[in-house]
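Once you've had a glance at the structure underneath, I'll fire off some questions.
All protein chains of the complex are present and in place, except for one that has been dropped.
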Amino acid sequence: MAWSAEERVRELGLVIPDYADPPYGERYATMKAFHHLGRQLTISGMTPEDRQGNRVFPGRVGETVTLEQGYAAARYAAVNVLGLIRYAVGSLDEVTGFIRTLTFVCVSPGFTDVNLVTNGAADLFIEVFGDRIGRSTSAGIGVTSLSGNNVFEMVTVVETRSPAPEEDA
Amino acid sequence: MAWSAEERVRELGLVIPDYADPPYGERYATMKAFHHLGRQLTISGMTPEDRQGNRVFPGRVGETVTLEQGYAAARYAAVNVLGLIRYAVGSLDEVTGFIRTLTFVCVSPGFTDVNLVTNGAADLFIEVFGDRIGRSTSAGIGVTSLSGNNVFEMVTVVETRSPAPEEDA
Partner (left out) sequence: MAWSAEERVRELGLVIPDYADPPYGERYATMKAFHHLGRQLTISGMTPEDRQGNRVFPGRVGETVTLEQGYAAARYAAVNVLGLIRYAVGSLDEVTGFIRTLTFVCVSPGFTDVNLVTNGAADLFIEVFGDRIGRSTSAGIGVTSLSGNNVFEMVTVVETRSPAPEEDA
């Protein structure tokens, strides 16, 4: 039987935000949610915020945020990425692979377990998509600050089963 | 009537550097300006420098550079990106969408309005390309330092109307 990411979401009881209602972008007038070209779907930078802009564990890992909180924030942002994938292509089952994740963690200079924070996102994707589809190439970077004092931000590019619909240019 | 980015550039009175004269890359022997594969045009990292290497507002936002100066530096770098797009494909009107921008701002640890700096680039693209084409997926990251003490650097990937010409391999 084929793996279904949508079924896994139900099994895991994940609550995924709906970026259609209200539409994504009202609070971010200069950004768009995604770009789909061919089978490459690029998702905008996502942070651990709910749709009202409330942040999960803002601050800096190694100072005001613990490793465990950072991991939870990364997982929260990754659930938001799932919401944007649905918004872009309708269903998580359209995803046939992860092309790339690039993850940024706000850290103190002495904190070097960046990968243990970003695993919060990587583990979530494997739980939902399975090992074959959910693993990604990735890099995790410890940085000085992120917008709105967020502790985590990630850029995600996935491969979709169907190419983007042709537009009238 | 169709939107023309080249016409908008004239209306806005933007002065865009010509990267053909002298050719891009003389000062950066190890880099190239762009890579075009299919309809995906990747632009090399651009900073707020003129073609002689003079930097606009070098330093660190939150310390030696104000928010307004950082915004202006981001806009300056984005104008340079327009120059590289022309250099790559001849005309800004070849751009049919922004796939991704990834922006880096040199900041002090206490500065968390990274997005208000990077808006300098995002606003410029929307002024030139309009809301439908000029909006991009994006992430803005506050970092420790950038080459040459630049305050801003951005990576840009756009979609082009025509695919890259086939090469003799």
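Order as written gives the chain letters A and B; numbering starts at 1 within each chain.
Definition applied: contacts are C-beta pairs under 8 Å (C-beta built on N, C-alpha and C of every residue); 3 or more make two chains touch, one makes a residue touch a chain.
Treat the numbers as computed from the prediction; the structure is a model and nothing was measured.
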Which listed residue (A:V89, A:L102 or A:V128) would be found touching the missing chain in the intact complex? A:L102
Residue touching the undisplayed chain, where the options are A:Y19, A:F111 or A:F152: A:F111
Of A:T30, A:T47 or A:S136, which residue touches the hidden chain? A:S136
Touching the hidden chain in the full complex, which residues of chain A are there? Just list them. 38-40, 96-100, 102, 107-115, 119, 122-123, 126, 135-144, 159, 161
Would you write out the residues of chain B that touch the absent chain, in ascending order? 30-35, 37-38, 40, 42-45, 60, 102, 104, 141, 143-149, 153-155, 167, 169
